[in-house]
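Before we start, here is the structure in question, set down as structure tokens.
Removed from the display is one protein chain of the complex; every other protein chain stays in position.
The chains carry the letters A and B, assigned in the order they are written, with residues numbered from 1 in each.
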Amino acid sequence: MGKLLEVNNLSISFTQYVQGLNRHDTKVISDLTIDVGEGEIVAVLGSSGSGKSLLAHSILGILPYNSHVTGEIKYKGNILDQELKEKIRGKEICLIPQSVNFLDPLMKVSEQAIGECKDEKERDEKKVRQREIFSKYGLDESVDDLYPFELSGGMARKVLLSTALVGNPDLLIADEPTPGLDAKSVKETIDDIRNLKEQGKGVLLITHEIDVALKTADRIAIFYSGYVIEINNVDNFKNADNVLHPYTKALINSLPRNGFNLTEGVQPLEDLPGCPYWENCPIRLDKCKDNKPELVNHDGIMIRCFNFKGDNDGA
Amino acid sequence: MELKANNISFSYNKRRQILKDFSLSVDSNRIIGLMGDSGSGKSTLCKILAGYLTHYSGEVTLDGNKIPDRGFYPVQLIFQHPEKTMNPKWKMEKVLNESWTPPKELRDTFGLKDQWLTRWPNELSGGELQRFSILRAINPETKFIIADEISTMLDAVTQVQIWEKLINHAKANNIGILAVSHDPELLEVICDDILFFDEINNL
Partner (left out) sequence: MSDLPWYNRGLFSSLNLRQKTLLTIALTGLLLLVIFISGMMINANLPTDFSIKMQPPSFEHIFGTDWMGRDMFIRTIKGLSLSIMIGIGASIISSIIATILAFVASINKFCDSFVSWLIDLFASIPHILLIMMISIALGKGAFGVIMAVAFSHWVNLTRVLRAEVLQINTSEYVALSKRFGKSKLWIAKEHILPLVLSQIFVGTLLVFPHAIMHESSVTFLGFGLSPHEPAIGIILSESMTYLAMGAWWLAFFPGLALLIVVLLFDIIGDNLKRLFDPSQANN
């Protein structure tokens, strides 16, 4: 089965100046492996400010200059290097940004959706396509000539989504599409994202809201302290017994509808030599303190924990 | 004690009124939920109750008395984004002690690690900073806490931790809480009573 997007062992760190003269490397994403197939929605779920947006930025090739990236990203089987990223972003891979602040405030929305064109012919073709998509999302012709600040909240969201779709991308990356929206808009956003899947597009959804992930995604990757600790099918998240990692269990049990159960412990500030969840783990082993578990495939579930053997280990 | 808001009306400009004849009351030792969508004016109400905005009509009273503007304000607001409420050039220890010096046991209860105290605000995550905000707010002089979407940006595990600790502390110290959120499921589990913002705002 051909995967649309494959990310293998991606690590991103930043060089920053801290107090005085010291340069400090901050690791934000460690050893991240994830894939998205056609017609599939994969959610990356992690607390806000944990750096998961950088995954989106690195796929689009818009990381800042002081970042350092290792690992590989493949798109349709080809290694996605900076050159390819620049070639296909906005065409085959598109970002649905968080808010209208990402739009150019001095440009009409239809012109932003059309983007740069080589000649008049391409421009006309794209104009037709833009109109088509805008009407599909209920944006009539009067919207074309509006500037971003004139859009209402709901309209703005639709404009952002349609703008991303004008290039007819195969893969969409949605970065925190829901915070600050009212209940109705959240529901519409969820419907829109699900609808993309029916069109056969792959979606990488980056969010901190577990409900949004549960309602849209096919698979959910749990992002903890820079690591993906578990990737599981969405159905297994209905019950804490069906997920493997103790943090994932804690996460599910802590939802208000599942009993609002308390689990102590905080995410570590620094990259630990062992498992990132070692400090708070109820099922930790002796080796967890100093050895880092790999992300392994355990009965179709990707898990980073020594308690679970990978299929390839012959256990 | 009772925190009361009587017929509060507020508008930023003449064209758009945000609050009209808004009244509510919170008893200490009770946790009242206030449910409303974002952009409905919840945050404005919170700022009025906690004394951040003053040019409103109507009155906010504590046991029937107006709250003096000088000194420690007995109604403390906890914001959605803790990073904005901390001076970026202060270490966390100073940030925490600006309100009062919480004893070590209390810091432990809220899961505050000693090593965080020597950090700058931008070195900690939202969940960690929010614990500091809460500890600052539960000063011994605090009578009421207004919690404005304090767990919206946090993961579910941290959400349980901070609410559980905050509620336990409030019940033990007779502090009333007004929990403002857009999330009905959350309010259902943490509150004694839930009010709907749009129903009591007479717009």
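By definition in this document, a contact is a pair of C-beta atoms (placed from the backbone, for glycine too) under 8 Å apart; a residue touches a chain by one contact, two chains touch by 3 or more.
Keep in mind the model is a prediction, meaning the values are calculated, not measured.
The chain omitted from view is touched by exactly one of B:T85, B:Q161 or B:S181, namely B:T85. Touching the missing chain, out of B:L19, B:L77 or B:L195, is residue B:L77. Hidden from this view is one chain, which touches subunit B at 50-52, 70-73, 76-77, 79, 84-90, 98-99, 136, 139.
The rule is simple: only the chains that are shown with their structure count from here on.
Once the centre of each chain is set as its mean CA position, subunit A and subunit B turn out to be 31 Å apart. Listing the residues of subunit B that touch subunit A in their complex gives 37-40, 111, 113, 115-116, 119, 123-128, 152-161, 163-164, 182-183, 185-186, 188-190. Listed in rising order, the residues of subunit A touching subunit B in the complex are 46-50, 153, 179-183, 208, 210, 247, 250-251, 254-257, 260-267, 269.
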